[in-house]
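All protein chains but one are shown in place.
What follows is subunit A.
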Amino acid sequence: MTGPYSCCSCIVFVHSVSVDLNNDASLVIDIPDALCERDKVKFTVHTKTTLSSFQKPEYSVQRQHEDFIWLHDTIVETEEYAGLIIPPAPPKPDFEGPREKMHKLGEGESSMTKEEYAKMKQELEAEYLAVFKKTVQVHEVFLQRLSSHPMFRKDRNFQIFLEYDQDLTVRRKNAKEMFGGFFKNMVKSADEVLISGVKEVDEFFEQEKNFLLDYSSKIKDATAKAEKMTRSHKNVADDYNHISGALNNIAADNNTAFKKHLEKCAEVFEKLRVSISKVEDRMASDQELKLTELLRYYTRDIQAAKDLLYRRARALADYENSNKALDKARLKGKDVAQAEENQKQCLQKFDKLSESGKKELTSFKARRVVAFRKNLIEMTELEIKHAKNSVSLLQGSIEVLKSN
């Protein structure tokens, strides 16, 4: 099955894993619509702004996932933002699950009855929609975090991203650059290990480093387990779908003696299908949306915080190196001024990083706590709502069956 899928815009909710990021009316960004063509997803980024740095008060541009990645990479590479936690890049849209199902549907088309086929198609569309919602949300949150941060919103590249009418046609990374990127990552992790040996002066940062290292591994683990759990939950919901379908079939063709009795049963089973399988499915997907997404997002965010610490530690190491160089220069009596200049710069950089780093990390913790709270409360409330729903439907069905 090929061809473009267009998902309608009205259903895209904002379940942000961060706090309300659209508080400030001076720069409001959202993604009202998105188009999916085979592999690529085209997002419509809509901006409303009262800032003078923008030429128009309202923009609406089409962007692809690669454009978001480009934006993220340029911000990372900007020296100025070294002391800030850079919002993590949104993950690539993953339509693997629905695509597999679509494949299976296409293969089994001949062997299934019309109703089964229609039902499976419905299921498939629902799953597709869920993945779609998720990916739109993640991209939206990325932009909103950038817009709500006082420093990032003034970034020139960000403005271009929001304003530029045509396709950004970001040059895809060619092989050399990809390899270079990979190599850089390796160097970075080796560096991290080396730098973690550097003695930390500030107590606050020492604590934060230990906490973040520990927490990041734990949250990665929790995310993986949560994903597995949500997947099994979805399997269970799927099974209920099949079972109720089969029960329907059995109730449908039976001899006339019990026909009336069994017609009522067929009604009940249809209701059961709604109550059991749909509710289980909704429970599973809500759990995924709230809990698993939350954990996934904060895994990435914690990685960004770790990156900040790394940059600061790098600056500290540079500073210490420059100190050593200054001492050496003083000993030798050459290039003293240069070494002094170097050392002053390093110290400045380090101080700036420390100061902004401290602010960022404190606000990060506050943000994290609030996000966890919001999502946990929402997830719990949704679970309770679904369970209550299911109970009332089940009890209704039991009444009907008993009264027969």
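Following the convention adopted for this analysis, a residue touches a chain if its C-beta (ideal position, glycine included) is under 8 Å from a C-beta of that chain, and two chains touch if they have at least 3 such contacts; residues count from 1.
To be clear about the criterion, contacts and distances are computed from a predicted model.
In the listed set "Protein YIPF", "Sorting nexin-2", "Response regulatory domain-containing protein" or "Mediator of RNA polymerase II transcription subunit 4", the entry agreeing with the UniProt name of the missing subunit chain is "Sorting nexin-2". Set against the missing chain, the residues A:51, A:336 or A:398 yield one that touches it, A:398. When the missing chain is restored to the complex, the residue among A:132, A:205, A:240 or A:350 that touches it is A:240. One chain of the complex is left out; on subunit A, the residues touching it are 211, 214-215, 218-219, 221-222, 225-226, 228-229, 231-233, 235-236, 239-240, 242-243, 246-247, 249-250, 253-255, 257-258, 261-262, 265, 272, 276, 365, 369, 372-373, 376-377, 380-381, 383-384, 387-388, 390-391, 394-395, 397-398, 401-402, 404.
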